[in-house]
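Heads up, one of the protein chains got dropped from this complex, but the rest are sitting where they should.
Note that the chains are named A and B in the order they appear, and that numbering of residues resets to 1 at the start of each chain.
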Amino acid sequence: MQDGITTGAIYLLLAIGLLIVFSVTRVIFVPQGDLLAFGTLTAATLQSGQIPGTLWLLDGVSALALLISWHRAPLRTALTWGVYPFVLTMATLLLARFEHPAMSILLALAIVTPMGPLIWRFAFRPVADASVLALLIIAMALHFVLAGVGLVFFGPEEARAPAITESNFELGQLNVSGQSLCVLASCIILVAALRWFFGATIYGKALRATASDRLGARLVGIDAAATGALAFALASFIAALAGVLIGAVTPLSYDAGFDIGLKGFVAAIMGGLASFPLAAAGAVLVGVLESLGSFWASAYRDVIVFTLLIPVLAWLSLRAGSGEERA
Amino acid sequence: MTALLRVDRLHAGYGKVEVLHGVSLVVPEGCMVAIVGPNGAGKTTLLSAIMGLLPRIGGHVLYCDEPAGSTEALVASGAVLVPERRALFADMSVEDNLLLGAYTRRRAGNRDTSASMRDVFTTFPRLEERRRQLAGTLSGGERQMLALGRALMARPRLLLLDEPSLGLAPMIVRAIFRVLADLRASGLSILLVEQNVRAALQVSDYGYVLEMGAIVTEGRSSDLANDARVIATYLGARR
Partner (left out) sequence: MTILAPLLLPPFYVTLAGYIGLATLVALGLVLLTGISGQTSFGQASFVGLAAYATTLLTKLAGQSPIIGLVAGLLVTGAIAWLLGLITARLSGHFLALVSVAWGISFFSLFGTLPLLHGFNGIGDIPPLVPGTGQRVTLGVILAVMTIVMTMSANLLDSRTGRAMRTLNGARLMGASMGIDTVRLSRQVFVLAALYAALAGFLFAHFQGFISPTPFGLGTSIDYLFMVIIGGAESLCGAPLGAALVVLLRDQFNDWIPRLTGRAGDFEALVFAIVVIVLLQRAPDGLMPLLARLWPQHPAAAPSDAEDEVMAPAPAPASAGEALLDVDTVSRNFGGLAAVRDVSLSVCAGEIVALIGPNGAGKTTLFDLISGVLAPSAGTVHLFGAQAAHLSPHRIAALGVARSFQHVRLLARRSVLENVALGAHLSGRAGLWRAMLRLDRAEENALLDHARTQARRLGLGALLDRHAGDLPLGQQRVVEIARALCLRPRLLLLDEPAAGLRLAEKQRLAALLRQLRADGIGVLLVEHDMDFVMGVADRVVVMDFGQKIAEGPPEHVQADPAVMEAYLGTVA
């Protein structure tokens, strides 16, 4: 049960990331799970005193982005895709040898987060007006790209991210691990921070506006390319965070993220790809069901979770009536 | 008078179908210019192409004597469109809708937009009463007020309006047109697309008649309102 709630919290984070990206850009962000694995493995590699390949990947792709858009917006682009990777690379080279857990985690977040906007820049922005289906196929293809890259950089072995805390607590009869509490606390802090971001800041409101009415957003001067990048940045930050959190509980390999990402999907679909509270309920349900499943019938665990989709979709389908022209 | 907006032999359309076949027009600084014409003539297409929402296939659009760029760039430099379907943020509050109207100003570093908000509330007191309400729950007239208010929050130099009277009760239409006349008097330039030909020609300085994607007549609005052909076609005085 405790495991169920912890993993449920992770699914919730992923579901939030998926919903943000989908509502702002209509992209179903399949490779979010791969970024989660990147988060875990980058932190683990740093913790072992090595420089993760993802850093070089970030440098390379950023350089490409810089090269392509140099002539258009030199200053801002240079800051984003030139200075940031440079500073980050220097920092990593300097700090990696200390093998300090918090340092590894923060660096991992800083390395993986910009990958979201880069993915947007290269894979989706050129075809931002394509159908949801075409965007989904691209997203699916990206999963294979990231998984392949992950294998190159991290090899097929599982690795564990550094834990924030090793302590355990007695809570009445229950033995609660400190890391589980960290997961829950991070989840709560993140949700609160996102609430503030979307409710009180102009950029958060701009994202909501884009999700609410694309034309209206363009007409008040909201730059669709920038909001897309922001949505992807949020999603990849969430994925990286989820990665360093869950990676300390369960060791992950390069291809383990996809399955975790899918569970996030199940939760997001329960919210009809639109509602955050329903997705949250879905996430906890998936987490609990999964841990019960692994207790009673571990071999059929995934089958049970995915079968959960069927009644949910049937219900959505009945409610949808004939609203077909949206896609 | 200098031209704020100059459209020169503009061609535009959807996919392979060209809707505008070389439209030229001028909006002088501080003037209200009306475009009238039958449904399907290409009026909305014209506004979309000016704003860069549709690719401009041929010809030029000059705003402030510079080639018009992307939609975002135009909005940031003060050319704001209120589209036919209003395009409000339905699940956000009236206040947030207005706030987002000033998005480009906020991005340019201007953090205090409360003065503009007060101006909008003075013009449309109704919006102040409903400031916490979701935009999606407003009535038709209130929606148009909010759409206009949101556009005004950008402190525009040029306002482009697509059918502002669409689906509104005559009393509200009158109120909206009064606001437009006031805005024009305060020095704002307006490009107005309107099916309500008589009203449009009454409030505007200059008019263009668009048919089948081309300008067929143009002239001072008072002249157009007395033009035999315009009367016959649009003002319904055939009897």
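One rule holds in what follows: a contact is a pair of C-beta atoms (placed from the backbone, for glycine too) under 8 Å apart; a residue touches a chain by one contact, two chains touch by 3 or more.
If you're wondering where the values come from, they're calculated on a predicted model, not measured in any experiment.
The chain omitted from view is touched by exactly one of A:88, A:187, A:206 or A:262, namely A:262. From the options A:58, A:96, A:147 or A:220, the residue with contact to the chain not on display is A:147. Taking the complete complex into account, residues 28, 123, 126-127, 130-134, 136-138, 140-145, 147-149, 151-152, 156, 259, 262, 265-266, 269, 299-300, 302-303, 306-307, 309-310, 313-314, 316-318, 320-322, 324-327 of chain A touch the chain not shown. For chain B, the list of residues touching the undisplayed chain reads 15-19, 38-41, 136-137, 139-140, 163, 165-170, 173-174, 177-178, 195-199, 202-203, 212, 233, 235-236, 239.
Simple rule for what comes next: only the chains that are shown with their structure count from here on.
By the touch rule above, chain B contacts chain A in their complex via residues 51, 53, 71-72, 75-76, 80-83, 85-92, 96, 99-101, 103-104, 106-107, 150-151, 154.
Residues 202, 205-206, 208-209, 212-213, 215-224 of chain A touch chain B in their complex.
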